[in-house]
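Got a structure for you, questions after.
Of the protein chains in this complex, all but one are displayed in their positions.
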Amino acid sequence: MSAFLTYLLNGLAVGCAIALIASGLVVIHRVTGVVNFAQGTFAVVAGLCASSLLGLGLPHGASELAAVLAAAVAGLLTGLAAVGRPGTTPLSSLIVTLGVGVLAYAVEIVLWGDQPRSAPGLAGSVTVAGARIQTQHLLVIAVTAVAFAALALFFGRTYLGKALTACASNPYAARVVGIDVRRMGLLAFALGGLLGGLAGVLVTPMRPISFDSDVTLIVNGFAAAVFGALTRPVITLAGALLLGVAETMAAGYGYGSHQLEIALGLMLVVMIVQAGRRPAISQEPT
Amino acid sequence: MMLGRVAVPLAAAVTLALPAVLDDSALAVYVLLGLAAMVTVGVSLLMGYAGQVSLGQGAFYGVGAYTAALLALNGLPPLLGLLAAPVAAAAFALVVGLPLLRLRGHHLAFATLAMQLILLSLAGQLDFTGGDIGLQAIPPFSAWSFEAGGVTAYAYLTWAGLALVMLVTRNVIASRPGRALRALATSETAAASSGIPVGRYKLAVLALSAAFAGLAGGIYCFYTGYVAPGSFPVLISIQYIVMAVVGGLGTIWGAVVGAAAITLLVQGLDRLANLPGMPSYAPGVLSYAVYALVLIAVVLFLPNGLVPAIRRLLSRERPAKTR
């Protein structure tokens, strides 16, 4: 029973990290209509930055903050390439973000090499109802809760957040009232970078990260985001937690080598069921 | 049209003559280029005609390679293995395509990527595929009394395979369903409302593109003598998209030109990166950077690709000459 609880809590921590990646995808997709393939890259950039800065002797907190900001800048640059040019279709933008992800490989290998890197996190563990859980996992869960609350406040209560929602809700009307939709798209990309970066600095102490970790991260994030049809943050969070727990349980009970297949299989099933429910997703491929 | 009547036989003759004069390392590039072009023709057909992005074309390539390798290793004639490779890849595409093609746009892109990741993971774990080590000691290709001894033989085999792929594609495009497919790429809804069986056509194009990839995979496994999950990374699928986009989607020659341009560029940079004094990571870094920058630049600034852009240039100049 306590093993089950341990797996559950660990799984929630893993799910929280996925949720942060996925929320970045959702923010960007809502405002720009683009699925950002480079979302996992932001996490990798932040994780590698944090490990370097900590290695240089910078204190905790400052290192992670700088790393997350670096990821936000990466997000902004990705946005410039993907939606900066007027008339780029969402599918072209997807291919551009794919290109950005590959370009990041080159930059990351030059800066950090091609071996996985780790970073120290919160040491120690606590015992909850007979289950041992690492402090770092608790930190991940806490930070994710705060991040989602902050996102809800930002989009629900602030003028800027409402302007971003307005761009998602009716881009033409946003232009009518004078909102620069392109600039809002860039802001969404920066915010996506921030969220991805947050995931990166939290994950790196749990499992080492290397330049090509982005594929697993983005696929998991996308899988969670499709639960919420790429637009609904709360269902995305639920999807991410489900994925995290399912994967951790699978690993815990001896199916560790099939973790990825479980996530991917779930994603495929959800997508196909959703497509069956709405046969005409209003997306023309041109 | 005039240009085509001269240029196509000329290109065919030159490429057919090349293997006789190239050295072994150049021949290796020739084979890789030809195999990449075979897969890219299919990707270009899928993206340009059916309007679908597949991030999992490497999976079909892998299915073809593993099929041919397994049959050959179990004592069946290599020719049979090579023929089975495209059939198995197409059959696999039909099976996964039925559910997957209900998805569109980025959903389909991610679903095909997921398909490839699942397949790679399975190939790395199952016994009959040899796990992470893969399948070794695949016999060389042979048919009747002929046995492929050196690289030159594989160069000719690749040439023949590519010629077949291009011929089939040309006929498909020129056929009535092919012209209906054009409509599919621009607007699926419009195509559906004008009575085109959209679903069946998309599935057929996916299967055809998979068959091309499978055939290339079949040749590849005999050429290298081994296959492993590491031979078919996700990046290889992205590479085919880069080639198709660079050349120009939905054009046969675009796919070939794109494959040639990218292969030669990467090979050239590879030579540069392997010069003494270059850091050990240089080859990987340079090829990633090239794929990425070329892809981004072409999508943003040359969305129709190289071949249509060149064609437009030529047709703009021609009236000036006759004046």
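The letters A and B name the chains in turn, as written, and every chain counts its residues from 1.
Just so we're on the same page, a contact is a pair of C-beta atoms (placed from the backbone, for glycine too) under 8 Å apart; a residue touches a chain by one contact, two chains touch by 3 or more.
Convention: contacts and distances are computed from a predicted model.
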Among "L-lactate dehydrogenase complex protein LldF", "Branched-chain amino acid transport system ATP-binding protein", "BNR/Asp-box repeat-containing protein" or "NADH-quinone oxidoreductase subunit D", UniProt-listed name of the chain not shown: "Branched-chain amino acid transport system ATP-binding protein"
Displayed partners of the chain not shown (whole complex): A
Touch criterion as defined above, residue of A:69, A:138, A:179 or A:229 at the omitted chain: A:179
Touch with the omitted chain, as defined above, among A:163, A:206, A:225 or A:240: A:163
Residues belonging to chain A that touch the chain removed from view: 159, 162-163, 165-166, 168-170, 172-179
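As a working rule, only the chains that are shown with their structure count from here on.
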Intercentroid distance (Cα basis), chain B paired with chain A, Å: 32
Chain B to chain A touching residues, read off their complex: 51-53, 55, 99-100, 102-107, 109-111, 113-115, 117-118, 121-122, 125, 185-189, 234-235, 238, 241, 245, 281, 284-286, 288-289, 291-293, 295-296, 299-300, 303
Touch list for chain A against partner chain B, complex: 35, 81, 85, 88, 90-92, 94-96, 98-103, 105-106, 109-110, 113-114, 215, 219, 222, 226, 257-258, 260-261, 264-265, 267-268, 271-272, 275-276, 279-281, 283-286
